[in-house]
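For this depiction, one protein chain was excluded, whereas all remaining protein chains were kept in their positions.
Here is subunit A:
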Amino acid sequence: MSATILTVDDSRTMREMLKLALTQAGYRVIQAEDGVHGLEVLKTETPRVIVTDINMPRMDGFGFIEHVRADDSYRGIPILVLTTESDAEKKDRARRAGATGWIIKPFDPAKLIDAIRRVSA
């Protein structure tokens, strides 16, 4: 079975784009629309890697990462944040919240797959 990636993004466009790139690379993709929804999905699914946006309604990416990191049962799941290049401060905050790495938006699909490979066995 192919590895599952959870994508958390409030933008439908971004979700579809991620799904396209990831499914083409052979991953199974599950999606959530924001942090709250992401935590919901995690109750029933154990993804190999989580890719999350930062700016989202209800619960943003930072909050989501902190929740995931605070829960033992999700230990070790790599989390990549989607961020824009100019967001050095965001990268830093995400890192301190417990992000494993980041993907620069707009992303090159090869770069995305590359980042996922870099954090998952």
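The rule is short, and it goes like this: contacts are C-beta pairs under 8 Å (C-beta built on N, C-alpha and C of every residue); 3 or more make two chains touch, one makes a residue touch a chain; residues count from 1.
The rule is short, and it goes like this: contacts and distances are computed from a predicted model.
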item	value
Options "Dissimilatory-type sulfite reductase subunit alpha", "Chemotaxis protein CheA", "Protein-export membrane protein SecF" or "Radical SAM domain protein": UniProt name of the undisplayed chain	"Chemotaxis protein CheA"
On subunit A, residues whose C-beta touches the chain left out of the figure	10-14, 16-17, 20, 36-37, 40, 55-60, 62-63, 66, 69, 72, 75-79, 84-86, 93, 95-102, 104-108, 110-111, 114, 118-121
